[in-house]
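A protein chain is absent from this complex, but the other protein chains hold their places.
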Amino acid sequence: MDFNLSKEEILIQKMARDYAEQAILPVADQIEKDNRVPDDIMAGLAELDLFGMTVPEEFGGAGAGYVPYVLAMEQIARVSSGPAMIISAHNLGLGALVNFGTDEQKAKFVPQAAKGEHIASFAFTEPGTGSDPKQLTTSAVRGGDHFVLNGTKRFITNASYKGPLVLFAIEAESGQPTAFVVEKHCPGYSVSKPWSKLGWHGGDLVDIYLKDVQVPVENVLGKIGDGYPILQYGIAFGKIGMNSVALGTTLAAFELAVKYAKEKTHRGQPIAKFQAIQMKVAEIAGIYESSRWLAYRLGFLANNTKNYREFAKEAALAKWVIARNAQEATRISMDVHGSYGLMEDYEITRIYRDAAMGPQVEGVIHMQQVILAGDILR
Amino acid sequence: MNIVVAMKEIPDIQQIRIRNRKPVTDDVPRTLGNIDKNALEAAVQIKEKTDSQVIVVGVGSSEVEDTFKEALAAGGDEARLVVWDGELESSQSAQLLAALITKIDSVGLILFGEGSGDNYSSQVGSRVAQILGLPQVGYVNRIEIEGSTARVTRSLEDCEQDLEVALPAVIMVSSDINTARIPSVTQILKAGKKPKEVLAANELGVAIPAAQVETISNLAPEMERRQISVKTISDLVKALADEGFGGGR
Partner (left out) sequence: MAGTLIFSENPALVLELATAALEMDSGPVYALVINNGPQAEKLSNHGLAVLSVDEPGMSSFDTAGCAQAVAQTAGQKDLSMVLLSSDRRGKELAGRVAEAMHAGCLTDVKGFSLEGGQLAFTRNSLGGATLATQAIKTPAQVVAVSPRAFAPIAPTATGSIEAVKINVPASAVKLVETRSKAGDTVDLQAAERLVVVGQGVEDQSDLALVEQVAQALKAEIGCSKPVATDKKWYPEERIIGLSGKICKPALALILGVSGQVQFTVGVREAQVIVSVNNDENAFMNKIADYVLVADLKEALPELVRQLG
């Protein structure tokens, strides 16, 4: 068992940290206020290959795999969750294309997305469905060499950016969920304005409206009527990015607590001198370490697994622990900050809101626990 | 033309701790000096405008190959390295680097940072220039290549000098010449695959002189200060006045 990062992994981690501090940090408040990542940051992330980390080199990616992906995402989310959330959703849609696409589909959609010129998305959720594919209502009806799609998708990240969207609909003939690659902003495609949400500002969630959207038959991802494995892949692999975002939040909560404990004085001494504060700092440190190794290990498993069922279980476990840890860590960090922690001038407010997001999205925590328990107790 | 960038493997200064006034450098990760990275960036920018190759050279520990991956990621095309176990003094580093550089064909430019990140003695570039019999310019914050001439600006305390220097030449850059770029994921991953030659010092065919400088001690300075805590501005102003630093325009 080797827990050491390779020199390359250390350099990628440092690269992401440097970029986050030099380029993203100065605009972090602006991202928070505008709920939008500035174009030059998107271009900067693209230039560093952060949109194509897990994509093989033959399709224009960096071929770095998932461990460097987790390391880089953690450092970006530490400074601002928005850009990390965009990369996470992008990587999910792109990963589905790489894993399930035909050579033609990959050649057509992946290279530009891997370079960050296009931003990918993954659309499953609908107003009436939680995580249950049987409840899908978006329809796909065959008409000659194309399908006609109608329906609404809810809370979709990156849906406003140009690029490929992996979208699930019930194919009429089979009556089964089927995955389609939809080119965003094609005729009949429209989006709502972004939901105003508690945290993760900068990564927008919008609803997608499909009105008689024509998708060529060759854009069916996988087989007709067989969208389920792709969905399962998405549910499991999407958690790698979400975990990394929550991990970055946890790291920020830890660093902010340490900084504040050293700076803030009470009766002439820094509050770090008080045991109550010391215990809180130690607690966050422990929480961070446990999240960290789970998140890194999930990256390692993602690189090496072929058993997606087994991986889904690991992902469910990591997801609930890391998401809960992020909330716990930010809450304790908030305690360290005392009443100042409630003031928007302090970064902890943003981190606190960001941490609330993880447990609720991409399958709520309790669902992860049910998946996991189902596997353990079967 | 080949642009040589000489970089120094140093312990990460930020991570050095002082114990009993002695610096503890064991287990401190190795890195490259910050100004050396500006020198590399300058080379890469010249390469982007001219048809040239950037060759990084350096002397370092058994980890030197790993350390220099960062330089290859940041735009070096090739590395020529020498492994040297133990301390090296400026005159010795200069001999090793000069020997390494002599083995490289059609060298147009040899770049250094104005000082290393750890010792900052700023000697090695000048010594290498003397050994190789090349012209040199230090504290440079602008380089433009025009044929076989470099137009450079040397920034001194009170003035700037625009100079023309015939190539090949040794140029030592200051940190304000540029902002070193952050390497991309692909560049980092490809760094390990770029050509590199790692030699032992005895393979260079040059006699390395004995160290010319002896370090008698190297301790954190004793900084005994009174650390008198003053509670208010008026206390501070009074303390200043008592020390003889009164205010008043």
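Think of it as A and B in the order they're written, each chain with its own count starting at 1.
The working rule: contacts are C-beta pairs under 8 Å (C-beta built on N, C-alpha and C of every residue); 3 or more make two chains touch, one makes a residue touch a chain.
As the structure is a computational prediction, the values presented were derived from the model and not from experiment.
Enquirer: Of the residues in chain A, which ones touch the absent chain?
Expert: That gives, for chain A, the contact residues 262-263, 265, 268-270, 272.
Enquirer: Spell out the interface residues on chain B facing the chain that's missing from view.
Expert: Residues touching the hidden chain, for chain B, are 13, 16, 18, 23, 89-91, 94, 117-127, 129-131, 134-139, 151, 154-166, 169, 172, 175-176, 210-221, 223, 225-237, 239-240, 243, 245, 247-249.
Keep in mind that, in the parts below, only the chains that are shown with their structure count from here on.
Enquirer: Which residues, counting only chain A, touch chain B once they are in their complex?
Expert: Against chain B, the touching part of chain A is residues 7-8, 11-12, 15, 18-19, 22, 47-50, 52-53, 62-64, 68, 72, 268.
Enquirer: What residues on chain B touch chain A, complex-wise?
Expert: Listed in rising order, the residues of chain B that touch chain A are 66, 69-70, 73, 182-186, 188-189, 191-192, 229, 231.
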